[in-house]
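Accompanying notes for the structure given below.
A single protein chain has been removed from this complex, and every other one stays in its place.
We call the chains A and B, going by the order they appear; numbering starts again at 1 in every chain.
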Amino acid sequence: MGRYVIRRLLQMIPVFIGSTFLIFFMVYALGDPVAALFGDKAPDPATAARIRAELYLDQPLWKQYGHYMGQILGGEFGTAFNGQKVTELMADAFPVTLRLTLVAIAVEIVVGIVLGVLSGLRRGRTVDTTVLLLTLVVVSIPTFVSGYVLQYLLGAKWGWVSPSVSPEARLDELILPGVVLALTSLAYVTRLTRTSVAENSRADYIRTAVAKGLPPRRIIGRHLLRNSLIPVVTFIGTDVGALMGGAIVTERIFNIHGVGYQLYQGILRQNSPTVVGFVTILVLVFLMANLVVDLLYAVLDPRIRYA
Amino acid sequence: MRGVARARWAVGAVAVALVAAGCGGTAGESKGVVRASWGDPQNPLEPANTNEVQGGKVLAMLFRGLKRYDPKSGAAENMLADKIDTSDQQNFTITLKDGWTFSNGEKVTAHSFVDAWNYAANLDNKQKNASFFEYVEGYDKVHPASGNATAKTLPGLAVKDDRTFTVRLRTKFSTWPDTLGYAAYSPLPRAFFDNHAAWLKKPIGNGPYTIDSYHKGSAMRLTRWDAYPGPDKAQNAGVELRVYTDNNTAYTDLQANNLDLVDDIPSTQLKNVKKDLGDRYINQPAGIIQTLDFPMYDPNWSKPGLEKVRRGLSMAINRDQITEQIYRKTRTPATDWTSPALGEAGGYKAGLCGDACGYDPAAAKKLIQDGGGLPGGRITLTSNVDTGSHRVWMDAVCNSINNALNNDRACTVNPVGTFADFRNQISEQRMTGPFRSGWQMDYPLIQNFLQPLYYTGASSNYGKFSSPQFDNLVDEANAESSADAANAKFQDAEKILADQMPAIPLWYQNGSAGYSDRISDVTLNPFSVPVYEQIKVG
Partner (left out) sequence: MPDHGPLPPPDPDRVTPPEPEEIITPAGGGAMSLATSEAETLEPVSGKARSLWSDAWHDLRRNPVFVVSALIILFLVLIALWPGLIAGGNPLTCDLAKAQDGPAPGHPFGFDAQGCDVYTRTVHGARASITVGICATAGATLLGSVLGGLAGYYGGWWDALLSRLADVFFGIPIILGGLVFLSVVPSGSLWPVVGFIVLLGWPQIARIARGSVVTVKQNDYVQAARALGAGDRRLLLRHIAPNAVAPVIVVATIALGTYIALEATLSFLGVGLKPPTVSWGIDISSASVQIRNAPHMLLWPAGALSITVLAFIMLGDAVRDALDPKLR
């Protein structure tokens, strides 16, 4: 196990270098960001040249990258074009997105597992078919459509919730965006649980428990659910990384100032320090989540051993 | 069952984290505070470094300069300046009013201005508005086109005493004092120079508000400065600026009473705005014009005879219908190259474009045929689409041209993903067809709409249009001593544009804003920025 972890950690180094370089290259490929800083006016060449020099933009790509990586290793993520430290932007953005992610995960867990258990226990019946169709419909609606529709109906028309999220991003404000963000994964959690429950409900230990005369509630709660949740837990684990990085659409619709928002702004303004900095952290989160999930899987399922 | 116990532990941990993450929010709206929509400023909030509206909003609350443009008429009126004297239109003596201080108590003196201007002009400080000081003598010493600055300060500026300083310009420029209302000319306190990093975190100025807190990328709270010495004291307790990435969300928030003021109504909501807001909706001219520029550096577009094609394209655009259907009259069909916000006295004259800006599909088709047809048989409209509603009007303009020419492939749109990419394509002269150009005036002078955009080699002449007659008329206009005579010359210059059509005037952009019933006395200035200090709450 220890060797395995070390090997995985070592493998992260090239992945980290590869991803950051790829992102760096992509932002670089978008072209020179300096002209846009001058708005509708033509940039003053002398000032533009100074700004480029300050941002290392006048250097060849590999030098820019080397300089940037050097900075990052020293914990210095650079400064966004509007003079804000990228680390400060991160300190503001990551907690908000973390909260949004947790709400989304909570929705996935509660709703997804309940629906999944229901349809798994009643496989092939009306409940099952209904849930199946429902989840499929949810998967087929793009997030921005469900986001705008729910925001308009719940937020503006009926006034049940606030249509946007304040800068503090309190948990209660994040419920609606969390639901929207969770919708697609929700469908997968539901179906994962359903299959798992259906398979396990035919397992010998369940038959034994039934034969012993245990009450159905106890069988489902203590025996069936616990064993069925292993794959669900690992799926949710990997989803954390994906949700953290990619809520660009949801954060935009609900005006949440999190990671997705900063990335969107940074990309549109071709603000390489912001984009590369945020993605770097996200890649780290993603890699760590993967590793934890792989290990968790081995811990949860005794049949798996890592060489 | 070892694994199962852990699974339960994991779920529990998530729940705990949820609760923990939930703490730390601070809620509540303060009494008497206006909650207004905002966009993340693109540049640091230094006066000479801010060149877009969002940063400009803050500067308008935080600073007062020598002059101020009247929020209603746009006329330049003395603010900190007691008087600005000149005998030769080139040497100016500026005297300050007494009693002005920065919000930290420091007196506003002649040094506050001269130091700020020297800082702004100096190449080493990389201020994006440095070129506003190019008229001052010796600008090329502190801001050479290439190489290092040979002087730290502008030789044309001299402090006489605490309340007086002199400015010597490179050439005669009779209306120069009227440009001084621009934010780049604001005074700066010593704190700006002494502890720059701290100042940037929480800028200090001499305007009616002070910054209470600045949450980067999401919000800024400004409080009324009670000791503000100026005549335009804030009528509300403060302003909370909230960053929105999507103006649709801001509008929805306004409907839900989550926000008091939206100064950028999304075009998709204009249909409902009367129903939603009643008379809490403002739609008034602002000094912004949208044009479609032709790449005159491309021989396909500049060869003789093509002016017919360019004029024909202009006549194929049904401006009335587009401004009505898409913009619900928040744009006005343009009939010249300036803006009605200038007013008649400022040199605006409707209809200078003549027939060429009227919709006449039959004449358009004929003109384009006479001119030899569209270069290559088809045209592409280019604009960035990351902001605003550019995609919608581009589609509409292309459809209008296609309908007029009876060819659904004559015009196609070329949306560019980011503004930066768009700007680079323009500055590298890669355009092969008409491209969007939006111009927001820096100061309400007709000169500002014409010279920077169409004078040979001018800084924002992106299409590289060049006409000796046009240049001559502009030169003559600048040398005129009376404003009326100058305006007449500028209007003559516009007639050259009507003949040559290097840029198709599309529409004048209005400022549009909506507000909640919590606030009143909301107005927009000619730059389409809300006049925050006049807003009353409750």
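We adopt the following convention: a contact is a pair of C-beta atoms (placed from the backbone, for glycine too) under 8 Å apart; a residue touches a chain by one contact, two chains touch by 3 or more.
Since we're looking at a predicted model, the values are computed, not measured.
Asks: Given the contact definition stated above, which residue among A:Gln64, A:Asn82, A:Ser162 or A:Ser185 touches the chain not shown here?
Replies: A:Ser185
Asks: Give the residue, chosen from A:Ile6, A:Val137 or A:Val210, that touches the chain omitted from the document.
Replies: Per the contact definition at the top, the residue touching the missing chain is A:Val137.
Asks: Of A:Phe38, A:Phe81, A:Phe94 or A:Phe286, which one is in contact with the hidden chain?
Replies: Of the listed residues, the one touching the omitted chain is A:Phe286.
Asks: Pick from B:Gln90, B:Ser314, B:Thr332 or B:Thr418: which residue touches the chain that isn't shown?
Replies: In the complete complex, the chain left out is touched by residue B:Thr418.
Asks: Given the full complex, what residues of subunit B touch the hidden partner chain?
Replies: Interface residues of subunit B facing the absent chain: 248, 266, 268-269, 271-272, 318, 321-322, 325-326, 385-386, 391-392, 395-396, 398-400, 402-403, 408-409, 412-418, 421.
Asks: Against the chain that's been left off, what residues of subunit A make contact? List them.
Replies: That gives, for subunit A, the contact residues 4, 8, 11, 14-15, 18-19, 22-23, 26-27, 29-31, 136-137, 139-145, 148-149, 152, 180-181, 184-185, 188-189, 191-192, 194-196, 199, 230-231, 234-235, 237-239, 242-243, 245-250, 263-264, 267, 275, 279, 282-283, 286-287, 290-291, 293-294, 296-297, 301, 303-307.
Assume only the chains that are shown with their structure count from here on.
Asks: How big is the gap, in whole Å, between where the Cα atoms of subunit A centre and where those of subunit B centre?
Replies: 37
Asks: Tell me, which parts of subunit B touch subunit A in their complex?
Replies: Interface residues on the subunit B side: 1-4, 6-8, 10-11, 14-15, 17-18, 21-22, 24-27, 40-45, 51-52, 123-124, 126-128, 130-131, 143-146, 200, 215-219, 242-246, 248-250, 252-253, 255-256, 258, 386, 418-421, 423-424, 427, 437-440, 452, 459-460, 462.
Asks: Which bits of subunit A are touching subunit B when the two form their complex?
Replies: 30-33, 35-47, 49-51, 54, 81-84, 88-89, 92-93, 95, 98-99, 102-103, 105-106, 109, 148, 151-152, 155-156, 159, 162-164, 166-171, 226-227, 229-230, 233, 251-255, 257, 261-262, 264-265, 267-270, 296, 299-302
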